Structure formats: C-alpha cells, structure tokens
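I am attaching a structure below and will ask some questions about it afterwards.
One protein chain omitted, others in place.
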Amino acid sequence: MQTIVNVLADLPPAAVEMVGMWVAALLTLAVLSFILGDNPLFRLAEYLFVGVAAGYAASLAWSNVLWPRLRLLVTEPGAYWYYGVFFALGILLLARGVKPLSFLGDLPLGVLFGTGAALALGGVITGTLLPQLRASFLSVSPSDYGEGVLGWACAIDALLIVLGTIAVVVVFHFSAPEDPKSRSWGYWLLNLFQGVGRKVMMVGFGALLAGAAFSFFAVLKGRLAFLCDWITHVVDVGL
Amino acid sequence: MKRFLPVTAAVACGGLALLDFFFDSPHIDAAGTILVEGVTILAAFALLLGLLNILAVHLRRVASGGGDRGASLVLVLALLITTALGISMPDSPGIDWVFGYIYSPLQSTMTALLAFFVASAAYRAFKIRDAAAAILLISSLFVLFAQLPFSASLSPYIPSLRHWVFKVPVTASMRGLLFGIALGTITTSLRILLAVDKPYARSQEPR
Partner (left out) sequence: MIVCPACQHRNPEGAEVCEACGASLEGFAYRVCPKCGALNPAENLFCHRCLERLAGATSAKGEQPPATEEAEKVLAEVEEEEGTLPPFLVEQVEEAEGAPPVAEEPAPSEEEFPEALPPFIEVEEEEEEPVSEVEGPGGGETLEAVQAEAPAVPSEEREEKEEELPQVVVNPLAGVEDVLPLEAGISLPHRAEPLPTEGPTEKERADADLLRRIAEEGPPLQEAPRKAEEKGVRRLSGSGRALIYLLVLLAAVIPFFTGGQTARWVSPRRSVGVFADVMSRLPVHTPVLVSFDYSPAYGEELDPLARAVVQQLAARSVPMVVMSTKPEGIGIAEKVCTAVAQEMDNYRYGEHYAVLGYLPGEEAGLRTLRKGLADAFREDYVRHRPLSEIPVVSGIASVTDLEHIIVLSDESGIVRRWIEQVRRENTVLLHALVSARIEPTLIPYAQAGQLETLIGGAYGAAEYERATGMRGAAAQTVDADAVLFLVMLLIAVVTNVVLISGDKGRSPRR
C-alpha cells in the first residue's frame, strides 16, 4: 500500500488531477444515467459510493477520535483512566456484530441511549420548547408595535402567528369527535382550527417544496458545470 | 443480569446527564464531562460497527453469489481501500483524492438526481383537488418566483410579501411542527430514561 501511494505521490500533480477529473466525470455520468432507468453502471456507482462512504467515516472515526485518545490512555493512564472504561465498552459494542455475543453490546448501547435521551430531553426543553413557547406569547396590542397602521399591521401579524401555530398544533395533536351529529362549540372550534391548521401547514409545505427544488437544482447546476469543465478540458488538452 | 446491567447503565447515565444538564455543581460537572466525552468515543465505535456490518453483509453476498455479487465485490474493495488509506495514511493525498474525486461527485450527483424527481413529484403535488392543494401550489410558485433576482424590479411588493409569508404562515406552520417534534422527543426520551422503552436491549427480545 505504501509503495502504491509513493508511486502515486511521485506522479505530477497535473496527471493526478486529470485522472481524478476523468474518474469524477465518469462517475457523475454513471449516476446521472439513472434518469434513463436503472442500469448496471448506476448500481455499480451506488455500491462504490456506499463502500467509500463507510470506509471514509470509519477511518475518520479511528484516526480523528479513537487513535489520539488511545495514545493518551497508553501514555498517561493515570490522567485518562476513564478512556479505558469507554474503550472496553466500545469493544463490547463491536461484539454486537457477532451473533452469540451480541448481548454484550447492550451495555454500551444502554450508555449511549440513556445519555443521548437525557441530553435530547434537556436540550429540547430548554432550547426548543420553552424558547418557542416564549416566542409565541406575542402582544396583540397595536400600541406595542408603533403608531397608526404599522402598529395595527404588526399586531394582526402577531395574532395570525399565534392562531396559526395553535391551529397547526391542533392538527397534529387533537382530533374532533367522530360523531358528525355533535354540534357542541368545542367540536365546531376544533374543526375550524383543524381546517385552518391544514391550510397554514400547506403554506409551509409549499415553501419547503420550493426550497427543495432550489437546493436540488443548485446541485444539478453544479454537476453540469463540472461536466462542462471536464469537456472543455478534454477539448483543450485532448485525452 | 443480561438485562439488568444495560437498563441500569441507561438509567444511571441518563440521570447523570440530566443532573449535569440542569444543575451547576463541580462534582456533577466533572462526572458529566467524562460521560459525554465517553459517549463520543462510543459513537465513534458505532461507526466502526457499521463498517463491520456492511463488510459482513457484502462478503456474505460475494461468497453466496447472486446477481449483485460483482457490485458487492466493488463495495468491499472500495471500503477496504478507503479504510486502509484513511487509517494507515490519514495525511496522505490519497484519501483526499478519494474524497474529492469519488465520494464527492457520487454523493453530489445522487442529490442532483432529486432535481428531476422533485419536478416530476410536483406534477402530482400541483393538482388542485381542494383548497389545501391550491394553497400548496400558490405558496410554492410564489416562493420560487419571489426568489428570482428580478422579481423585486417587477414590483416592490413582492419582497415584502415574501417576507410576510415567511414571517407569518411559514413561521406558524414550522413552529407547530417544532412543537410536535419537541413533544415527540420528550416522550421518547422519557420512555428511555424511565426504562419503559429499552431499544438498546433488542438482542434479548423474544422473536
């Protein structure tokens, strides 16, 4: 491996870049070929991607996270004793891949899940739920926003935000009684909020759809620009 | 014991992390620091586990034959070469080359494909069957239009209207969704912390 890398390192950078450009261009074309239908080239590209992605992530986890800590554990075991505990747990986690020993992985998973759940719980309460609730308590008094029409406009906006949010929450978490004969005020109000909530949600989903179209389209433009560069390069330099 | 230890570990670690999250005490802080750093170590091990799983699955496929045998072989080779390069020579230009000329174009182009699919999906989504569908259509087209550089020169009200759409209905709908996510996260977390759910102990569940 070292020899191969040395040989590659000795190649002129322009050659390495040219080979890279060709590889990237052919892979881009292989993936784009999917719009014509599933085909072996695409499948190959797909599998290649999964292999490279898994290898890249795992090697980074080793070289960037585990290896530096393992070195510290070996060189200063007194200060970093707890790394020993977590490395042992990590090895137990790997045992999950071996069927007869998979129960050993439950312990480190318990640590992961327990800690993750606690941090998510604390985070979502203090970072999302409470601040967003606080942000929903908006004043609907025009005088708080300014004089004249502007104050009124802002107050109406605030009211709409509050009512819209409540309506969307109602859509998700409450349902009206199924009995259509029910004519209580509560039923009517709930139905009204659900109807409004769905429509408010559709505005949000419309924005999401537009955003998704922009995103994917920007990526497509980028890939086509790359292919254009490649073709220009091929025309200029030749194969 | 097989069940007791993981459950105890989950509840104890969760309890410690919660205490550390909400209380400011030097002792808890020290223990909490060790715990969260340890969890990052475990998360890194989890990536290794993922790699081993993929390897096992596709080696089995290669050994057992079948239509995707060749593709699985490519996957295994790609995985082994990338891992070897990344672990043995993390600073070599080799891993950068793989990332720049194989990983990036592949992943990026797979996303680019979605540009085509979002357009064909819009064909279904844009059918005006009821008021909600009409709102979806108008909202999408408006946001697409208002984003165009020259839309403001057509009418100064367009940017203002876009601002209003994002400030009022989009905020309301996304905030409603956020509340849903927040409540869901709270429920799920509490179930794990109270050991009602034990997703980490799947290996012992009866099949």
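Each chain carries a letter (A and B) given by its place in the written order, and its residues are counted from 1.
In this text, a contact is a pair of C-beta atoms (placed from the backbone, for glycine too) under 8 Å apart; a residue touches a chain by one contact, two chains touch by 3 or more.
A quick note: this is a predicted structure, and the numbers were derived from the prediction, not measured.
Of the listed positions B:11, B:85 or B:118, the one in contact with the omitted chain in the full complex is B:118. Residues 34-35, 38, 42, 46-47, 49-51, 53-54, 56-57, 60-61, 64-65, 68-69, 72, 93, 96-99, 102, 105, 108-109, 112-113, 115-117, 119-120, 123-124, 126-128, 131-132, 134-135, 171-175, 194, 198, 202, 204-205, 207-209, 211-225, 228 are the ones on chain A that touch the missing chain. In the full complex, chain B contacts the hidden chain through residues 17, 29, 32-33, 36-37, 39-40, 42-47, 49-51, 53-54, 56-58, 60-61, 64, 66, 71-72, 75, 91, 96, 99-100, 103-105, 107-108, 110-130, 132-133, 136-137, 140-141, 144-145, 147-150, 152-153, 159, 166-167, 170-171, 174-175, 177-178, 180-181, 183-185, 187-189, 191-192, 196-200, 202-203, 205-207.
By definition in this document, only the chains that are shown with their structure count from here on.
We define each chain's centre as the mean of its Cα atoms; on that basis chain A and chain B are separated by 4 Å. Interface residues of chain A facing chain B in the complex, by the touch rule stated above, are 1-2, 5, 8-9, 16, 19-21, 23-25, 27-28, 31-32, 34-35, 40, 43-66, 69, 82-83, 85-87, 89-91, 93-94, 96-97, 102-103, 105-126, 128-129, 132, 135-136, 157, 160-161, 163-165, 167-169, 171-173, 197-207, 209-217, 219-220, 222-223, 226.
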